[in-house]
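First, the structure itself, so that you have it in front of you.
Of the protein chains in this complex, one is absent; all others appear in place.
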Amino acid sequence: MKTPITTICSALVIMLTSSFSFAAASPEDVRSASVIVELIDAAQPGALVDVPAGTYEGKLTVQKGVRLDGRGMVVIDGGGEGTVVEITSMDVTFRGFTVRGSGARVTGEPAAIRVMAGNVVIEDNHIEDALFGIDLRSAPDCVIRRNTVRGKDLEAGRRGDGIRLWWSHNCIVEDNDIQGSRDMVFWYSEQLIIARNRVRDSRYGLHFMYSHNTVLLENELVGNSVGVYLMYSNSIRLIGNTMINNRGASGYGIGLKDCDDITLKNNALLANRVGLYIDNSPSSVDSVGRIADNMVAFNEVGMLATPITHDNVFTANAFVENEQQAATHGRGDLSLNTFYEEGTGNFWSDYAGYDLDEDGVGDLAYEPQSLFASMLAKEPNLRLFVYSPAQQAVELTSRAFPELRPAPTLVDPVPLSRAPVIKTTSNSTMTSGWPMAILGLGLVAISGVSCWRLSRIGSLPARIPGNGKRGAA
Amino acid sequence: MSAIAPTAKLAGTHRHRSFFGGVYSFARREFRDALSSRWFVLYTVSFTILAVTVSFMSLSGVGSHGFAGFGRTTAGLLNLIMLVVPLMALVAGTGSIAGERERGTLLYLLAQPVSRTQVLLGKYLGLGVALACSLCLGFGISAMVLAWRAGSVGISTFVMLTALTCALSISMLSIGILISVLSRRTGVATGIGLFVWLILVFVSDLGLMAGTVLFKLRVQEVFALGVLNPLQAFKMSVIVNMNASLDVLGPVGMYATQTYGDALIWMLALVLTAWTILPLAVATFAFLRRNSV
Partner (left out) sequence: MIIAEHVTKSFGRTTAVDDISFELQPGCALALWGSNGAGKTTLIRCLLGVIRFQGRASIGGVDVKRRGRQARSLAGYVPQELAFHDDARLDAAILFFASLRRMDKHAAKTALDTVGLTGHERKRVRDLSGGMKQRLALAIALLSDPAIIVLDEPTSNLDAAGRGEVSETLARLKQCGKTLLFASHRPDEVIALADRILVMDQGKAIQDTTPSEMWPNESGVQMIRLHLTMASESDAAKVLRDAGHAVHLNGHGLCVAVSRDRKAAPIHALSRADIEVRDMELIEGISSPEASP
């Protein structure tokens, strides 16, 4: 988890390291970016071009297939005008640069690095103060690897995308780290591998538009508005991704909109507003969504679906301590989806049944019937009243009066009876209990000492000092 | 019996304490009385047991440590606090003045060199400190359970929760004392106190729920009406302190966070303060204006 303190610490670390790399890369003299162009012009295609350490100002266009290497000592500063680095040739490798100072206005979509040709490798770069980070336009077969992108300090609505692929098939995007941008977004791009990227404090961590046949592997999406949002994109597999604290305006860990043939496996959806949001996926009649072995925990709503959502199969997922485990958006239920397959259901932490034969499968079906939840579905404003005795009163009432009980939102006839273990990359180890224990002792001490101090009664003296009684004795 | 000193003085010296000295005397007496009263001990013990149980139960099964979500522990404690703490504080408050009046002790106290304001404030302070001590005990032991089971995750939240709960109990105590001042008999005062508890804890929320559904109230209306309830204000304060946002409370919470931003926490504090100061002020006024004892 990220407490404010750890967030601050990590921010500090990032600031320190970035300023450190600054220091390493800031020489006395500042040169023009045209110096690099001259170096490229002098090189053979395919040659390695070592760019001398220093800061270069102006726009750089790479028109030859060379391997540029800044070795972490080169800063290219666009000075706040337009796109900084533009790669128009195939077979370019661009490695080890700090790129900063793109234009800030959305018109023309100024980027730190724009790639307009295929088979380009962009790796180990640090991008800051850029509207768009890395922008691939019709650039297939590219690799974007180990780049860090820090967006411009703009309000969320005016930011650009951290990484964008546009009509760029067969790319690999891995180990990138994005913070404070809009999206990492994929348009009309297929056959991608998106792995181990970290996106935080942005709008949509990973955003797919009409991009099919892709694998999302072990990405980590923390503190965005939405972790992964797939729209009109088919045949996508999400495996081992972690979505934590995505609670912006939409606040989904994973959102699916009109996507066919989706597979979700081994993902951890933790502490989002909504763990998994499904809007009309799958949209085709013969398609099936497969959601298996995911950990959906500590979200306000574990899984939320529009009422027409159908043909998703949920097996062996763990729904743990979500304020609402599964709900529909508006009226209706989840009966068009199934929550078991071949005798395997899901684990529901609020399951009230039992497992007498201890075979790991609950003997009673899981059929959540919450009056408050059904009221919430009709009137979302009522969520104001969660965590209050009034909510409990509503639930108690519906328990006492069966006619008030709503139909179950879903039926899992073979729920798992054992809690699976949460496995995520960011599952921190247990912190020391000492501060909390000291707090506890402190509170008890406060109450004890004040009791002792305030309730002490001075006893009367046995004898009056001095000459005994006042006045005439 | 020994002799009594012959007093030559015509008018003795003014032997009475300063305003706050008198308040302190009454506060100490009230505190002592609370500690030695059976209901108070019973309450403290049951609150402690419940708080510890909630903390323990919420951590059993799947360990929830390691995530910044709105923890199950806090949710469980919130429910418990909102149910028990107002009840306790209201009952403590309602018994205070009405009880003394019924036993006839109030008259005797007022015949001493003290003012009515001193009596009222002293009682209020003593009971408030007693309640806070009782809460600190419950929270303290719960904190130890949490330390043992879950480490120190959310320690700042826990501190805020403790502080805000004390604030809530003091606010409810104000209302209780007001009821006490206005009632002639303890039984009546306690009855009204329980009624007010029902209204604050259940009726107003359920009524607002019904209103929201029936009249399709807009978010700003639901928020405005909801936040007037001190219990809701308390709940929102806890959540804001924990998440820096009310988004867990759905559209209404989002609206509040977006509209008021950083001012929200001050707004909530204002509501709680108003529910503390106003009833106490009215109680003082009513007590001063009372025609009889």
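Note that the chains take the letters A and B in the order they are written out, and that residue 1 is the start of every chain.
Rule of thumb we're sticking to: a residue touches a chain if its C-beta (ideal position, glycine included) is under 8 Å from a C-beta of that chain, and two chains touch if they have at least 3 such contacts.
Quick caveat: nothing in here was measured; it's all calculated off a predicted structure.
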item	value
Candidate in contact with the missing chain, chosen from B:49, B:210, B:224 or B:293	B:293
Touching residues on chain A - with respect to the absent chain	457-461, 464-465, 469-470
Contact footprint on chain B, counting only the chain that is left out	1-17, 21-22, 25, 28-29, 32-33, 36, 103-105, 107-108, 110-115, 118, 289-293
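Going forward, only the chains that are shown with their structure count from here on.
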item	value
Rounded Å distance between chain A and chain B, as computed from the means of their C-alpha atoms	39
Touching residues (chain side chain A, partner chain B) in the complex	1-4, 244-245, 247, 249, 251, 270-271, 273, 297-300, 318, 320-321, 323, 349, 375-376, 378-390, 392-394, 419, 422, 426-428, 430-437, 439-448, 450-451, 454-455, 457, 469-473
Chain B to chain A touching residues, read off their complex	2-6, 27-28, 31-32, 35, 61-72, 75, 78-79, 82-83, 129, 132-134, 136-137, 139-148, 150-156, 158-159, 162, 201-202, 205-206, 208-209, 212-213, 217, 219, 222-223, 226, 231-232, 235, 239, 245, 247-254
